[in-house]
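Note that one protein chain is taken out, while the other chains of the complex remain in position.
Moving on, here comes chain A:
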Amino acid sequence: LRGGEVSKMAGADGDDSLYPIAVLIDELRNEDVQLRLNSIKKLSTIALALGVERTRTELLPFLTDTIYDEDEVLLALAEQLGNFTMLVGGPEYVHCLLPPLESLATVEETVVRDKAVESLRKISQEHSPVDLEVHFEPLVKRLASGDWFTSRTSACGLFSVCYPRVSSTVKAEIRQHFRTLCSDDTPMVRRAAASKLGEFAKVLELEYVKSDIISLFTALASDEQDSVRLLAVEACVSIATLLPQEDLETLVMPTLRQAAEDKSWRVRYMVADKFSELQKAVGPEITKNDLVPAFQNLLKDCEAEVRAAAANKVKEFCENLPEDNREQIIMTHILPCVKELVSDTNQHVKSALASVIMGLSTILGKDNTIEHLLPLFLAQLKDECPEVRLNIISNLDCVNEVIGIRQLSQSLLPAIVELAEDAKWRVRLAIIEYMPLLAGQLGVEFFDEKLNTLCMAWLIDHVYAIREAATCNLMKLVEKFGAEWAQNTIVPKVLGMANDPNYLHRMTTLFCINALSKACGQEITTKQMLPVVLKMSNDQVANVRFNVAKSLQKIGPILDSNALQTEVKPVLEKLASDTDMDVKYFAQEAISGKSFPITEYPPESRQHFYKIFIDVQDQLVNV
């Protein structure tokens, strides 16, 4: 197959359209990997141009022969071939794709091999039952008995796709091959087989699940390598789902019990991680008798990794317990373990627990929550690890539903106030986001008394994200409590910051005005806010001045036309002739009334950031 030949052929036909194809074909052989890669990625174009006949007789053999290449090229090839059925002439000829994919399924590099297997699985569906037996299944057999482990691992992924569509003799052979691979002496192959065990079980007839799969499962679950054993746990979920309830106890449970107490923490971790799936697969009776004690042990495991994985499942496990004695099981068996985990030595364990523990309140109801869970929440809210605190705060709403906000706020308020000043800004942020809900439920008086100061203090936080969130929070509060409340409590404080020596605080005033003006209405905006904004147009820091321009644009629609003409316009015109380029730009934008997103800066304003830097320096010097 030569590019030159193709272009000659094209020339003879007087057709130049094949010329690019000729180039692509030549580039399949190019020394430069990138060019080969580009060409491989356009393989379907090449095949389309060559036609199905030449693709089968020339392109595919050529590709099969040049399989020794960079892994990157091979990966692209493996992927392309999965979508090649139509290009070789449809399902009738799809088996032509098998030889190159077979070679690709034996290479060392895992990603290439996996991709080849993926493509093989895909095209297996396009084989007719006859072709599957004549072409595909022999390939699987060859791979399964290959010398090097790579081909055998690849074979593991192919059994389940051909099994349902072949005759019973071939089925028997396939089962035999799978059995052999499950006891392969290379652990890599056993791992591959174990990871496909569940999938294979699903396509087998129930009698063979019981006779074949169970013995393989038992063997893999007691493999000498923990990496194999833990994969058997995964398979356990699928297998248990397939079996009738009455067989579970004898066929699956001994192995599962053993896995839950495996000497390797990796296996126990896997059990913990798959616990909800296992619970669903084995059903309520076995859950009550076996899984509850197993779960307790996992929650008390000696390795933090295992405890954390189990802690993550606490809510789901409790939710899925049979309803008739759910509460009793939780209260007597699970809750004591949970209590211990609250003071675990490992922060990952505590934080995993904190992310789900709140969910228990809906399951246990109001009284139990107040009596048993609330102390735990409080303890976790005071945890030294910020992630634990954060996880609790971000889930407060589900407790709220159960016990009501007043109860919640009375018990939690001190902790919340403390967290509002937490050293980690993400914790502070979580608290702020929770504030409107809290305020709405607590009412104005309670809010003014306990929380107002906090909300104002956040406006001068040293982290921008907090100041921004605080601004947004004020807006939501005004929406709740009304303009009059705003005028009395927050507007004076916000406007007072306009005289702050720190330009960041002065800008916060502007940001607040942007956010509040609409909720406060025309009168407050015109009478109280506008004079302050206008005065700030004389600020010595350019960043403040161009934010004045932006604010004026923002509050413009709320003002009446008289104020706009007599007060706003002259100021904007003055700013439009400012010495600073950015101030000029935003002032002009405001005058022309064009709306633009706040984050967008004029193209020439790279100095803008430099300017901020200079301002900060000035401030430091002034201090």
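Just so we're on the same page, a contact is a pair of C-beta atoms (placed from the backbone, for glycine too) under 8 Å apart; a residue touches a chain by one contact, two chains touch by 3 or more; residues count from 1.
As a convention for this text, contacts and distances are computed from a predicted model.
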Query raised in the report: What name does the UniProt record list for the absent chain among "Coatomer subunit zeta", "GATOR2 complex protein WDR24", "Serine/threonine protein phosphatase 2A regulatory subunit" or "Nuclear pore complex protein Nup85"?
Result: "Serine/threonine protein phosphatase 2A regulatory subunit"
Query raised in the report: Of A:208, A:425 or A:485, which one is in contact with the hidden chain?
Result: A:425
Report summary line: Touching the hidden chain, out of A:110, A:289 or A:538, is A:110
Report summary line: Touch with the missing chain holds, among A:38, A:66, A:83 or A:186, for A:186
Report summary line: Given A:265, A:458 or A:585, the residue that touches the chain left out of view is A:265
Report summary line: Missing-chain contacts on chain A, rising order, are 70, 108-110, 148-149, 185-188, 191, 224, 226-227, 261-265, 268, 302-305, 384, 423-425, 462-463
